[in-house]
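The block underneath contains the structure these notes are about, expressed in structure tokens.
Excluded from the complex is one protein chain; the other protein chains are retained at their positions.
Entry: chain A
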């Protein structure tokens, strides 16, 4: 039951037991200072009932006998609730369908306008000693449900003590790399996360009286929350975290630390090899077949997978094609893509996204990368991709999205507002810095009615996409839930005892 609850959450939910456990741990520390005998308990094998009794008795001892009656009443209520939950969860576990069907929780990242959720998050960050960025002074009203923070990156590490043990240094480094945009892109972020976790796992040592399969997860939580503060996690990273948690909880309790770490390392390497490297190669094969000599191919922004595909088609398969790279401010990722194409001598054209209608009549195919594929067939990609697909559709040009299956997620979204990431608004000003002919709005904060919006992602409706090329073949956008179901069935088979 505990396993099920943990798998269900997206890494940010705490079960009642964990809250109790943490409170217990804190009180134990306090008691140690006062040099009183501590009653530590094991997390794993102990039944819920005894845990609750222990916690309540510790509380009663410290706070006075007058509250014992209230405690007993509360305990009875909790036991009744837990029994009811146990019954419902065991029923739910019998179905093959994912845990999602048991009352899906709305993620915290899209509830920034609810003060209760915000307070809970702040409390959690404080308890885990995760540094927090201050909220933005000028929020965009349309996105008040999303986190909008002042992106002063120094605040992330300013208050971190040098010898704090909650957040591993590899994770701090990773977080800063994410926040400053050094590591960018779905695949890169997921792989970097796995490498960092490998370090964390190898440096981890199970404390006395605790089990690795329970405690490692708990120790990973502050790391994950720190990364969330640095930059909201991507869908690929979310899938990585879920995969890791699943494998951690499935470690048999008899295995030693060394065995467990070895096993986890192997699983991580297998994940990277299968889902990123091999999948990339398969997609390159498939997509290269779609490119013929004499084609004019349009791309937008930067996609590591697309780069692989184009290089393979040009170098190995010797196809002669031209590439038109579209780009947009403020990120100018297309420029990075262009650099790499030029380095490999692929004939290229470079334009801004506003010129899409000008250039579309001579384009044969549009290739786009994706950040994630949603369960309703929509494609979540860099902001601007849906526009390119729209113009392509208007000119009857096929749009091919290339995406590995580890980026598929079971979320559904109809537009780009529900779930998005807001970047630094000052980037819009920075993009025009050197241009004297542009009216400067560097003082935009002094105009109370003006706000700048720097969206990161947008959602492309599935009907604008001709086909999605994955390692399982070319599928239409509507096949995403089928792939998800197949994948989940596989993982249930692998991890079932």
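Throughout what follows, a residue touches a chain if its C-beta (ideal position, glycine included) is under 8 Å from a C-beta of that chain, and two chains touch if they have at least 3 such contacts; residues count from 1.
In this text, contacts and distances are computed from a predicted model.
Chemist: Name the omitted chain as UniProt records it, choosing among "Protein YIPF", "Glutaredoxin-related protein 5, mitochondrial", "Translation initiation factor eIF2B subunit beta" or "DNA primase large subunit".
Modeler: "Translation initiation factor eIF2B subunit beta"
Chemist: Among A:163, A:318 or A:437, choose the residue that contacts the chain missing from this document, as touch is defined above.
Modeler: Result: among the candidates, A:437 touches the missing chain.
Chemist: For the chain that's not shown, point to the residue among A:451, A:474 or A:491 touching it.
Modeler: Only one of A:451, A:474 or A:491 touches the chain omitted from view, namely A:451.
Chemist: Check the options A:188, A:351 or A:375 and report the residue that touches the missing chain.
Modeler: A:351
Chemist: Identify the residue among A:32, A:126 or A:394 that touches the chain left out of the display.
Modeler: Of all options in A:32, A:126 or A:394, contact with the hidden chain holds for A:394.
Chemist: Going by the touch rule given at the top, which residues of chain A touch the chain that is not shown?
Modeler: With respect to the unshown chain, the touching residues of chain A are 140, 142, 328-330, 335, 338-339, 342, 348-359, 361, 382-384, 386-387, 390-391, 394, 415-417, 420, 428, 432, 434-435, 437-441, 444, 447-455, 458-459.
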